[in-house]
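Handing you a structure now.
Missing here: one protein chain of the complex. Every other protein chain is in place.
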Amino acid sequence: MSMNNEFKPKIVAFCCNWCSYAGADLAGSSRLQYPADVKIIRVPCSCRVNPMFILRAFEKGADGVIMCGCHPGDCHYSTGNYYARRRMTLLFSMLEYLGIENGRTRVEWVSAAEGVKFSTTMNEFVDKIRSLGENVRLGDLRCKD
Amino acid sequence: MQRIGVFVCHCGSNIAATVDVKKVVEIISQEPSVVHCEDYQYMCSEAGQAKILDAVKEKNLSGIVVCSCSPRMHEGTFRKAAERAGLNPYMVEIANIREHCSWIHKDMEEATEKAVILARAAIAKVNLNAPLFPGESRVTKRALVIGGGIAGIQTALDIADAGYEVDIVEKTPSIGGRMSQLDKTFPTLDCSACILTPKMVEAAAHEKINIYTYSEVDKVTGFVGDFTVDIRKKARSVDMDKCTGCGVCQEKCPSKKTPSEFNRGLNNRSAIYTPFAQAIPNVPVIDRDACIKFKTGKCGLCEKVCQAGAINYDQVDEIVTEKYGAIVVATGFDTIKLDNYDEYAYNQSKDVITSLELERVMNAAGPTKGHLERLSDGKHPEHIVFVQCVGSRCNDNRGKSYCSKICCMYTAKHAMLIRDKYPDVKVTVFYIDVRTPGKNFDEFYRRAVEEYGVNYIKGQVGKVAPQPDGSLLVQASDLLDNKQIKMKADMVVLATAIEPEASVRGIATMLTASIDTNNFLTESHAKLRPVESPTAGIFLSGVCQGPKDIPETVAQAGAAAVKAIGLLAKDKLLTNPCTAKSDELLCNGCSVCANVCPYGAISYEVVQVNDHGIREDRRVARVNNALCQGCGACTVACPSGAMDLQGFSNRQIIAEVDAICR
Amino acid sequence: MSECTCNHDSFYEDTLIPKVGVVTDIRQETPDVKTFRVVAPDGSKLFEHMPGQCAMVSVPGVGEAMFSITSSPTNKEFQEFSIKKCGVLTDYLHAMEVGEEITVRGPYGNNFPVETELKGKNLLFIAGGIGLAPLRSVINYVLDNRENYGTVDILYGSRSADDLVQLKEIQEVWMKAPNVNVYLTIDREQEGWDGHVGFVPSYLKEIGFDTNKVALICGPPIMIKFVLQGLQEMGFDKKQIITTLELRMKCGVGKCGRCNIGSKYVCKDGPVFHCDELDEIPAEY
Amino acid sequence: MQRLIDRAKELLASGEVARVLGWKKGDLGFNPEPSYFETAESLDNDFVYDGFCGANLSKYMIEASKKDGKTLVFLKPCDTYSFNQLIKEHRVDREKAYIIGVGCKGKLDIEAIKAMGVKGILEVSGADINSDCETLTVKTLYGDKEVSYNDAMLERCHVCKGKEHQICDEVMLDSRDTKDAERFAEIEKIEAMSPMEKFEFFKKELSKCIRCNACRNVCPACSCRKCVFDSNKFDEATKANVDSFEEKMFHIIRAFHVAGRCTDCGECSRVCPQGIPLHLFNRKFIKDIDTFYGEFQAGEDSETKGPLTAFTFDDVEPSIVTERG
Partner (left out) sequence: MYKINKENLSALFSCIADANELYVPCNINGSVNFAAWDEEQLVDLDTLKTVKSPKDAFFPQSETLYSCKRNGKKLSITPEELQNKDFVVFGMKACDVRGLAVLDKVFLVDPVDSYYKARREHGIIVSLACSQPEEACFCNVFGIDASQPEGDVVVYMIGDEMYWNAVTEKGEKLTKQVASLLTDADEAKVEAQKASIKEIVSRLPYSSLSLEGWGKDAVLLDKFNSPIWEELYKPCLACGTCTFVCPTCQCYDIKDYNTGNGVQRYRCWDSCMYSDFTMMAHGNNRTSQMQRYRQRFMHKLVYFPQNNDGMYSCVGCGRCVDKCPIGLNIVKVIKAFEKGGNR
């Protein structure tokens, strides 16, 4: 962690290739700002996001993880996000049950046309994570040296 | 470990204005496994690509990272460049430092730091990339169309005209489908038979089209480009080659008590029958359930009167196995059963009929020879009430939640035709909304109201009660005037909701095509791929995909044909190499992956494996690369990690996560 | 080298802590075998060893595995490892370039008794494939101390001519050394090969050595099995046959519990065993 | 119990089955072990079925399915759910199993007896399957003690799923109603805690975990040939025990992998040497699945798609977790 007192969260965003990644591209070409703390990983579909990836991100020091996919019903693969939705609902519920602040994870459906929504979502999410502060409840101590 | 070259693009000033490109190069050069790193003004330019070619040769690179614009923009460009350099195109990864970095950040330090991290993530991924090769599969240049209605006929004609063989499988004795039952068509009021029959004839005569009527699809195996289909030709009991279609057998047949399917049960037909006069083929079939010969063994009259000697009681079902490259589903629709709608007295009164029955009543070849009359007593009606949305847009469980789409228009048509032919008949239409989007549709509806004086009432019919005098008492609410109405009617016509033909569910299962809860086949993308099923090589034509009128059906039929032609035109199919792959040593054979696969791409087989010295037979998953589209649903469902997605493997994504979080 | 701030008595007191080694030379021996030359970052030799000993080579974050040291102790400049590609670590090593750093700890295990039992004896070396790696250390040791030993016969075979490891050294040094006979064989006929063709055990019988020798053998298990049979048929006593076992180890210091065969630890009590000793331990190797 | 032995001998003798999978007497009277019996003699000498036969034998049927001939297996009502689930996942072969659904009067937990302060247990009587299952007499080095049968039962028996066998060829011996607690009561208690309390509770529990993998290896749903935590597929093959994260990751993912497949058989909690209430993870998923997607009991049949391999268009959004507060 940097020494200046401003908290710079590490945020991983999984974006599906067909909608949300394109939405992020649109946010970019529309020059809609959101904090550099967000780093995007491209996946073919939200149903490719394994809970393991999310826990891994937290293990390695992420402060927030957000997953974006096509709106339900609009999945490029027709049903992927429906599975993703169930998986993430259960995972998030479990994390909350374990006492992890429930704002650290989020799912948002962002279409390729929703550049504005993408950037607003990211701004909101970063604000939320900043208000939650550093992730101390999840994460491996060894990564914090 | 790879030997990675990293190329950082300035994109003019698009990137360089906010990202300190030189600094990125300086930092990234220090990364392990990076053996080459440079920046350039426009990496996508010829000169930029040449730099990739040179570096691959000079430094013997095995992987490439381009830090530039979105991969959705130039991933293809750089993959091709890599290929020209002798590398596998899938050894390229893009770090998106324009749309996801320089364009959205203002602070140079921040943007530069992020660009470095994005580059590291791409490097981490490339380190685990493996060359991928698109597979090839051959294409059988023949299409199957399931369903011989207007959708199927149009699709078949379009495919055949493009020069490909087409088979139509129709389960009834004749092609023609629902459209053949219609009297007139909106919005131009052409006679349905007049425009359909020529198409039927054309299809039958087309040298590239082969029609299997009275046949059903029994079994489908294979995949896009290479389906194998078993078609069951049901025993017709009439020799197609000998029959001249003279019709004597039907006249002489003593069993004439079977409700006519074609006339919606409004009259009866003989046991040996052709559904309607213009049937194609004009060869009757024997309905063995109704035929006296089959029931008692005595009779055989048709055989005696047939001069052609075409009657053959010993025919059995025949299975034809054929190979196809593409399959078009055009199974059409039926109206829903009205058992849940007792309030409309459909089952109590013969004078309450569905709109499709009205079509037959109004048709000159129909049960009343085209005379508008009450089916109970043959009297001329004075007042006809039309009820809209019977079972459509229903928010309880009795009907369908969707709009059947065609009812508003055909009701306007019916009202108009009645008013035109019988100006003395009063016509009232109860509607919830009148929906008339479409070319000349609203004008059509307005003519019904304005020119023909059809009485439209926004309101719902609560009850239709048959009266002792034979009339019908219609109780309804008028929503605009907010009052209850009671009116006497002589006939009530129900705009009954349509639903997909019942057999489509079985067909969808055979095709592994996905189907929604209403039994409509699902399209691959609601907007962008509306005529393709998510299952590759399966196309959708007509109402099996969703409610449609004739013009839309024909348009979609043509679209489906074009998609099928596009497939058949290829000699070989290149398959997307980013497909799922199962590690058979880890696979449990539990089927969870197949359960979530939208494409039916996963099958199971028992193989002998050698698991570190343990030899045993195991049930393991196999991914068909021709079908897999690479969504990855299976990879997450798989608990053991046996199923992985090439190009987006677990390790690769985890490496990206690690690089970002480090 | 980084400043040591720890409280270990001396930096490398614990044998689990490796030394950093620089790869100074990489030779492609066969399509899947490369020989790596390693020295300390200051250019000196990492450690002293005896022929037959092995060392743990590691790329931090990738893996660690035991390899036999193929260079002779008589080489005063460096150590060499001949490594066959067979897993994650070896894949990584094979992709490496000269100048990169790895870690090495060792030497581990016992050695061929070159200074005791073998002194003054006639020696017969029999190797198959990558199995030449440990024997090469002995052979060069013997050649460098030629006066201490009797005759030297070397029988070496491989799948094909391309799979013969250290072919250059064999041809240019061993074949030219005094009182040394080298017999090469490959499994199948191959264009451009005018030497012997056939499996090592059958070639062994064809040649038919007399038994006033000590045999040192190393190779794939199946070869060892038949060579052993062959030697016994020729009248060799198991005591006269010395082999080295496969190096399936983790700690290298006889503690982690993996490589033991019965009460013997391959990493500590081996890897060099007399064949009569093998009869006394369970067949778990 | 003799009836079981007689029936097993009969089936062995007739050649209907090639072997019997049951429980073998332990050396302390309360530590029976799962065992195969191939002869009438061994059944006579060693077979046992009493209150301490808690082990769920359905997972052993994976290996037994590979053997020649049928295996007679004794399954308690709750074990049959696991067996059904294993059929669904093609892990066992129904044709290779002859299932005797054996009655159950609640299974005993020797740890529960010890937790009552009973030390030096030499013998426990009253655990016989034919007894009235009210009181156990425990003979110890330090005198005799009486313990209520119900107090000594495993956690899972207090929330018993019922006396019905979901799948079997025949039923033998009677079962007893042992349910005296609400299945989700513990979960609700935790859900009502503040985030900090929840976190501390689980941190304490998981800090006990020694990564011995007993929970995983005994679990009939964890039937993977190679667990992800043992393979390199996710780069998560760690056996370290450094801080709580590793255990957290392991237990969350394990629970996730068995979500919708876990029948709540309770074996994980039974075998944990540290007494970690592992069922709290699995049961949380079961509760959530019931709430979000409708009630579902894995193993009730061998065909229904599991909740994580199905969906509806109007499933709840993940934000429900935040919204429900």
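Going by the order they are written in, the chains are A, B, C and D; count residues from 1 in each one.
Keep in mind that, in the parts below, a contact is a pair of C-beta atoms (placed from the backbone, for glycine too) under 8 Å apart; a residue touches a chain by one contact, two chains touch by 3 or more.
On a predicted model such as this, the values are computed, not experimentally measured, just so you know.
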List the neighbours, among the chains on screen, of the chain that has been left out. A, B, C, D
Among D:205, D:288 or D:315, exactly one should touch the missing chain; which is it? D:205
With the full complex in mind, choose from D:121, D:259 or D:308 the residue touching the hidden chain. D:121
Where the unshown chain meets subunit A, residue by residue: 60-61, 140, 142-143, 145
Tell me where the left-out chain touches subunit B, residue by residue. 30, 32, 612-614, 658, 661-662
Determine and list the subunit D residues touching the chain excluded from the picture. 26-28, 31-36, 55, 60, 115, 119-122, 140-142, 204-205, 207-208, 210-214, 216-218, 226, 230, 237-242, 270-271, 273-276
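FYI, only the chains that are shown with their structure count from here on.
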How many angstrom lie between the CA centroids of subunit C and subunit D, rounded to a whole number? 51
How many Å are there between the centre of subunit B and the centre of subunit C, using C-alpha atoms for each centre? 66
Residue numbers in subunit A touching 2 or more other chains? 50-52, 56, 73, 79, 83, 87
For subunit B, residues that touch 2 or more chains besides their own: 596, 637, 650, 654
Which of the residues in subunit A end up touching subunit D in this complex? 50-52, 55-56, 59, 72-73, 79, 82-83, 85-103, 105-107, 137-142
Within their complex, subunit B touches subunit D through residues 517, 583, 585-592, 595-596, 604, 611, 616, 619, 637, 639-642, 644, 650-651, 654-655
Subunit C-facing residues of subunit B, complex: 1-3, 35
